[in-house]
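Submitted below is the structure of interest, expressed as structure tokens.
One protein chain omitted, others in place.
Chains: A, B, C and D, in written order; residue numbering restarts at 1 for each.
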Amino acid sequence: MFDFLQRQAVKAGQAFGVVTYVGPQKDFASSIHIITYNVDQIQERTVSAQEFSLTELPENSMRWVRVVGVHDTGLLERIGQSLHLPSMVLEDIADTTQRPKYEEGEDYIFMVVKVIGYDEEAKKLAVEQVSIAITQGVLATFQENERNVFDGVLERLRRGRHRSKLDPHYLFFSLLDAVVDRYVVALGVLGDHVEDVEETLLEIQTEEALMNIYGLKRETVFMRKQVWPLREVLLSLWRKRKSKHVSNESKAYLREVRDHISQVIETVDSLNDVLTGMLNVYVSVTDLRMNQIMKVLTVVATIFIPLTFVTSLYGMNFENMPELHWRWGYYIILGTMLGLALIMLAYFRIKKWL
Amino acid sequence: MFDFLQRQAVKAGQAFGVVTYVGPQKDFASSIHIITYNVDQIQERTVSAQEFSLTELPENSMRWVRVVGVHDTGLLERIGQSLHLPSMVLEDIADTTQRPKYEEGEDYIFMVVKVIGYDEEAKKLAVEQVSIAITQGVLATFQENERNVFDGVLERLRRGRHRSKLDPHYLFFSLLDAVVDRYVVALGVLGDHVEDVEETLLEIQTEEALMNIYGLKRETVFMRKQVWPLREVLLSLWRKRKSKHVSNESKAYLREVRDHISQVIETVDSLNDVLTGMLNVYVSVTDLRMNQIMKVLTVVATIFIPLTFVTSLYGMNFENMPELHWRWGYYIILGTMLGLALIMLAYFRIKKWL
Amino acid sequence: MFDFLQRQAVKAGQAFGVVTYVGPQKDFASSIHIITYNVDQIQERTVSAQEFSLTELPENSMRWVRVVGVHDTGLLERIGQSLHLPSMVLEDIADTTQRPKYEEGEDYIFMVVKVIGYDEEAKKLAVEQVSIAITQGVLATFQENERNVFDGVLERLRRGRHRSKLDPHYLFFSLLDAVVDRYVVALGVLGDHVEDVEETLLEIQTEEALMNIYGLKRETVFMRKQVWPLREVLLSLWRKRKSKHVSNESKAYLREVRDHISQVIETVDSLNDVLTGMLNVYVSVTDLRMNQIMKVLTVVATIFIPLTFVTSLYGMNFENMPELHWRWGYYIILGTMLGLALIMLAYFRIKKWL
Amino acid sequence: MFDFLQRQAVKAGQAFGVVTYVGPQKDFASSIHIITYNVDQIQERTVSAQEFSLTELPENSMRWVRVVGVHDTGLLERIGQSLHLPSMVLEDIADTTQRPKYEEGEDYIFMVVKVIGYDEEAKKLAVEQVSIAITQGVLATFQENERNVFDGVLERLRRGRHRSKLDPHYLFFSLLDAVVDRYVVALGVLGDHVEDVEETLLEIQTEEALMNIYGLKRETVFMRKQVWPLREVLLSLWRKRKSKHVSNESKAYLREVRDHISQVIETVDSLNDVLTGMLNVYVSVTDLRMNQIMKVLTVVATIFIPLTFVTSLYGMNFENMPELHWRWGYYIILGTMLGLALIMLAYFRIKKWL
Partner (left out) sequence: MFDFLQRQAVKAGQAFGVVTYVGPQKDFASSIHIITYNVDQIQERTVSAQEFSLTELPENSMRWVRVVGVHDTGLLERIGQSLHLPSMVLEDIADTTQRPKYEEGEDYIFMVVKVIGYDEEAKKLAVEQVSIAITQGVLATFQENERNVFDGVLERLRRGRHRSKLDPHYLFFSLLDAVVDRYVVALGVLGDHVEDVEETLLEIQTEEALMNIYGLKRETVFMRKQVWPLREVLLSLWRKRKSKHVSNESKAYLREVRDHISQVIETVDSLNDVLTGMLNVYVSVTDLRMNQIMKVLTVVATIFIPLTFVTSLYGMNFENMPELHWRWGYYIILGTMLGLALIMLAYFRIKKWL
């Protein structure tokens, strides 16, 4: 949660517009995947950072430049140059602590989104930044790591589906939809964990169970923070209907993505509500059990402490204690104590403690 | 609550505009009920999915196509074609996890609402999705299951009432009103449960009672989530007074429905407030009783523990304990202990613990 | 609070615009009081439902039709006809669960408000619905019961004051002001109860006192819900300055009423805040007292339990216990125990438990 | 807090526009102080209610009519007549429960504000209503009591400062600033009390300290309610830049006052936050101490109760108890008990209770 602080230190004191990589150390070389397609054919080319160059885009074609690894700022600057992206945009791409945003320039649109997965090992959500830009009729994506977020979209293109839609916005919204699908998957894992905890909620009252609920709550809050800005971005995109960047045809798709993200957020909120409810139940049940424990203690103690006093009384060694010499003294005392116990039991019964 | 997650998995990775059924497995065949009426007569026809076709709509008549079962996507597509509904609309109809929405297209209006009933067996609210579309002068409804939500409206039509009102919006708002009436019924059941719990609130302090309150609270939250979007939809419909789709005549009816839904939401909120209040009372009373229990324990223990010490003192077997041989030793000690007990009782009385 | 649910059942399944009485059973006949006045004279006529008819309204006169009892829907429909009120308005008048509303039609204005009184017997607020309509230069009021809400206004008219003001809005705002005055009276009773409870708050810590506070809180919440919509209605009336229905002259009066209702709501909120504060104090004080009780118990128990152990030790009957035969054994043990007790007292003093 | 209720009773049932004094009984006669000044000279005249009259205002002069005591409604009406103030304004002046407001009429502006002081005797905030009106080039102030709120402003005028500024708004904003200065002083006293309580927060855990915090919290809430409307009034004044009543020159002063009031409210909120924090600390610390107390009790009781059982066991008087006759029986038992105690101590150490 404090990544922003630790990473921001890298940039403190720098002037504006300097492209600096902000993020964890990477040990692989950035690679570039260029996909050019139209309704008839699809061409793919994977090049290393050194070999990067862009050929002329054939007419009636669509190009997708897919960059994996944003830690090579030299490469970013070269790509930025050939795609005419301003340095501020490149700065945002290289800063993996950037919050989701949408920006429209003279001749480009640019978006930063967060891909969220559930890291089963660390038992927490993992987040990766993806930037998408449309400029010069080319769509470019920039990922931090080699994950397969966009493989489904690519696969559909390879199988020839939707290749007829050459509007870059169709591809843009398809990619966003793939990102949102990831959210749904991560949410599903969170949801399973919540249900696991819920089932044992009333049986196991340990610190571990409690910490589990708090941990899950933290994850949902974290997820909400990552997803929320995207919703804002999509809503504002939706409102700017007249924007020259979004064709009428693509708007229906935009609406789909917007609705999905709204549903994701609603589900995150539901999860959070459920967890809050669980915590409240937890606290209430803890209180109630405390009450029961105290009742048992009180009943046992208030019955036996006075009785023990009585027995202790006749255990005294005074010479002159006439009761001790009575014939039925012992039985009288036993009877008295039994009576006392019964009275107290009746009292507790009236008080509804038993 | 996590239905969205489990079901959404079905659609993850799909492209836009593909009509896919999302919902629980169904084991009955979809059926279609076509009602054509005007002021003079009413014609009804029930067909299976295979036989579906639409005859020409006679002049000055109104037609209601009532589809039960949205799991037959083939049928949906055929209906969509004859009514000129876009594939996005069909996708929403087939997705039973769709949230309530209202949409106006060039030549159709479309609405998704949730019907809510109380499932006495499962002891929780059951929700069913209903979609309503007006297109080509025809009103079509799509239900998940064979429930009798709209039977009252149909019955009124059969009895000849309101058949003179051929504006499809009159029928539209009548159907919405029937849906809202269902909400009121479900709320009534919830309300009864709340009152049942309330009556025994102070008497029975068990975990079960507590879980009952939390369960009811969850139901009201669930209900609110289902009903709230409908209110938004109706308010926005109301604001678009100039919409070509809503005639002046129908507006008064729209206002009625809008007012009813507002009252439903206010009642849900009231129920929720009452439940929150009950939880607070529960917690406060638990605390207060703990206090009383502790007072009893403390009074008994602090009186008898010192006294028992005294008796225990004179139960010691030391050879040289002169008090034991005093003539009135025993009585002096008894008196001392009585005095001690009285002092402590006075102290507790002052402290208001007794 | 759930009246809406129980009563609404009456209307479920009905079509729009049907005038149905919704409310508790009434056992008196509706009556009508017709007051016609101008600056010179005032004429009053009380008629039964059967005799109702309206004479021509003399020029430069003002007429107030005061209907008591809205359960006679036949009467309502006849009055509606002679005053040209639409059936939707009559439906609202007859539905005593209607929430406060303001409506402007072509040639009428219509308002539903709630009169609130404090029912000393049931120890809770009682609410009655009053509808006010201005149409055809006539002002009509519709009350559920024969209460004297508007007697003060009538009395002033009889005494000749303000009879010169023939704008029906002057009368309208006077009536609203009378309603708001009732709120103030009900609030005063609530306020007294709050102060009663407050005075004994720290002395009496019983469940009854707690339930009292919760009960009062519920009443304030209930009152707020009844009063709030009226404020909204008045604010929106105020904003529509240019409305043809509100003359410039009456506006100053409207402002007065609006300010009063704002002050009522602020006072309700203050009362609610005070009650919330009282609950917090209650809980905090309960906790604190628990703490003190536990301290007493702990101090007594931790001092005497070890001492009793010691005495019990020397009460054992072992043959070979040399201490028992020491000359000063008893005194040494007494001294030791005294020392132990003093040490523990010192410890508690340091811990600030004493 | 319930003054509004008690006082409002005076006016219930009255018609609009009747000037009635609402407030505590006063036992002094109203007095009027008329100050007329320009850059060259200042003239002061103090008259009783009976002698009141206004001379012609010399050209290029400014007049301030300062009325102390608003319980003489006859005087108010005479002043209102000579200054052409409408009766509604006079009604507001005489009603000391009026909330702060700002009003612009055709030829007057009128404002009601609350002056707040800290009454050291009653240990709570004291509030007084001040009304300010500008009309006919004259500024009039109306105070409830003879307090010296505006003495500083008057003193500056006497010393000749700012007498050149003849715009009545300059004087108006100076007076408002004097009122806000009073808020700062009252806040200062509250702040000191808060700091006093804070210093002893962790040491003294008594009901009195708790009630102190709640009392201070109540005062801050009270203050906020009194000050907040003034802020709204000033913000709305600020937004109406084009108002004919506020000259450009005076606007900078208005901004000053507005900024000060904003800072006052922020400080009130800070104080409230601090108090809320203190209450939370209080509760948490109470809980924690309870925990420690319970630990001590539990440790002592669970060590000695079993040991006492053992000793008590060998205090039984059975004839046939072979252990009693063992030579080392006593020492074996002593050793066993020591062992038991050590084991339990170790257990508590592991549990971190010691």
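The criterion applied here is as follows: contacts are C-beta pairs under 8 Å (C-beta built on N, C-alpha and C of every residue); 3 or more make two chains touch, one makes a residue touch a chain.
This is a predicted model, so every value here is computed, not measured.
> Who does the absent chain touch among those shown?
A, D
> Considering the whole complex, which of D:Leu187, D:Ile213, D:Val227 or D:Met337 touches the chain not shown?
Here the residue in touch with the unshown chain is D:Leu187.
> Which listed residue, D:Leu235, D:Leu313 or D:Ile343, touches the chain dropped from view?
Only one of D:Leu235, D:Leu313 or D:Ile343 touches the chain omitted from view, namely D:Leu313.
> In the complete complex, the non-displayed chain touches which residues of chain D?
Touch set of chain D with respect to the missing chain: 152, 156, 161-162, 173-174, 177-178, 181, 184-185, 187-188, 191, 194-195, 202, 252-253, 255-256, 259, 262-263, 266-267, 270-271, 273-274, 277, 280-281, 284-285, 287-288, 290-291, 294-295, 297-298, 301-302, 305-306, 308-309, 312-313, 315-321, 352-353.
> Extract the touching residues of chain A with respect to the undisplayed chain.
Within chain A, the residues that touch the unshown chain are 1-2, 4-6, 8-9, 12-13, 15-17, 86, 88, 97, 99, 101, 203, 205-207, 210-211, 214, 217-218, 221, 225, 279, 282-283, 286-287, 289-290, 293-294, 296-297, 300-301, 304-305, 307-308, 311-312, 314-317, 321, 323-330, 333.
Convention: only the chains that are shown with their structure count from here on.
> Using the contact definition given at the top, which chains are in touch with both chain C and chain D?
Neighbours common to chain C and chain D are absent.
> Determine the shortest chain-contact distance, in steps, between chain A and chain C.
So the least number of steps between the two chains is 2.
> Can you tell me the C-alpha superposition angle of chain B onto chain D, nearest 5°?
That pair's rotation angle lands at 145 degrees.
> Taking each chain's centre as the mean of its CA atoms, which one is farthest from the centre of chain C?
So the chain farthest away from chain C turns out to be A.
> Please list all residues of chain A that touch 2 or more other chains.
315
> Based on the touch definition given at the start, go ahead and assign the chain network to line, ring, star, complete or other.
Contact map by chain: line.
> Taking all chains into account, which pairs touch?
Contact pairs between chains: A-B, B-C, C-D.
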